[in-house]
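Heads up, one of the protein chains got dropped from this complex, but the rest are sitting where they should.
Right after this comes chain A.
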Amino acid sequence: MPGPNKETDLTERVEAFLSDLKRGGSGTGPLRGSAETARETTELLRRITAQARWSSAGDLMEIIHKEGRRMTAAQPSETTVGNMIRRVLKIIREEYARSRGSSEEADQQESLHKLLTSGGLGEETFRQHFAHLKANVIEAIKELLTELEGTTEYIAIQALEHIHSNEVIMTIGRSRTVEAFLKDAARKRKFHVIVAECAPFCQGHEMATGLSTAGIETTVITDAAIFAVMSRVNKVIIGTQTVLANGGLRAVNGTHTLALAAKHHSTPLIVCAPMFKLSPQFPNEEDTFHKFVSPHEVLPFTEGEILSKVNVHCPVFDYVPPELITLFISNIGGHAPSYIYRLMSELYHPEDHEL
């Protein structure tokens, strides 16, 4: 019977995805890049929309909420999952509003009016059934998927506007977006790249080999030499794991030091981040923000005699406040950190901030 098979198939896929997330986020760098995670999440959501049983938009949103909570709980540090879920929820809301005939622009403008006159936003229950809603939502999700596939390209296209010849550019760790960005610029311009290796995972090494095989002059330095070398650097271009709602970053550890050094030398700090990394979270207390991995990376078990008597920390992420960032380059163009909140309101609906 197709029905139950489809359902079990769906639950299987969801379970597989969840276990993948749990395993993949071991902090040694994502086994899959954020773009892939985003794409897989969106694919999965499309399947859920297509195969799950729902009659109104409200039902669908509840299902997605539930699955979304499970997914984010599996790997809280992988924020792209949550971001994609919120995008899809926004899509559903939009499609519903369109089917109902009211434009969403009016909705947003009148929200304050509604707040005052109707005494709350509890009116909209999404219970009406529309025949073509399913098809529309699936169509919109497909568009989202195409957008996801093109993000790296759209960012890389902007490279020549920001890199001139004979520049010295610094970066840290490994970011596929930045790699594509620099390789694109290298086709037409000659410049020098310094890569900070970012201990203890040393992902900078992979980045350096990737760049040098593309013919770019690359130098690998240790994390300790970041400030020493910064006086000769013209631009700092980095990737990030998440862009927070206030314009700050949650990036690989060592990025805060890099940002401070760049600020001290008045070197512009450019962040290449596609839109799916934008998350409506605000940075709160330090402890809930961080993720730690095995201290074995820092102090190996060969140092056994002292290992039991010391505390060893191995944080994976760093918070970079928005004052240290000069520019964000995303697939829809360049923005200042102060504009991020506005982009967020376009991508996500306020009610979905808490999944």
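Basically, a residue touches a chain if its C-beta (ideal position, glycine included) is under 8 Å from a C-beta of that chain, and two chains touch if they have at least 3 such contacts; residues count from 1.
Please note the rule applied: contacts and distances are computed from a predicted model.
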Expected UniProt protein name for the omitted chain (select from "Integrator complex subunit 11", "Nucleotidyl transferase domain-containing protein", "Translation initiation factor eIF2B subunit delta" or "Histidine-containing phosphotransfer protein") would be "Translation initiation factor eIF2B subunit delta"
Among A:Val14, A:Ile138 or A:Leu260, contact with the omitted chain is made only by A:Leu260
From A:Glu62, A:Glu143, A:Glu217 or A:Glu346, residue that would touch the chain that is not displayed: A:Glu217
Give the residue, chosen from A:Gly24, A:Gly58, A:Pro200 or A:Pro283, that touches the chain omitted from the document. A:Pro200
Hey, which of A:Leu45, A:Val178 or A:Ala208 is the one touching the hidden chain? A:Ala208
In the whole complex, not just what's shown, which of A:Ala97, A:Ile163 or A:Ile226 touches the removed chain? A:Ile226
For chain A, which residues touch the unseen chain? 28, 192, 197-202, 205-206, 208-209, 212-213, 215-229, 231-232, 253-254, 256-257, 260-261, 264, 286, 290, 298-299, 303, 305-306, 309-315, 318
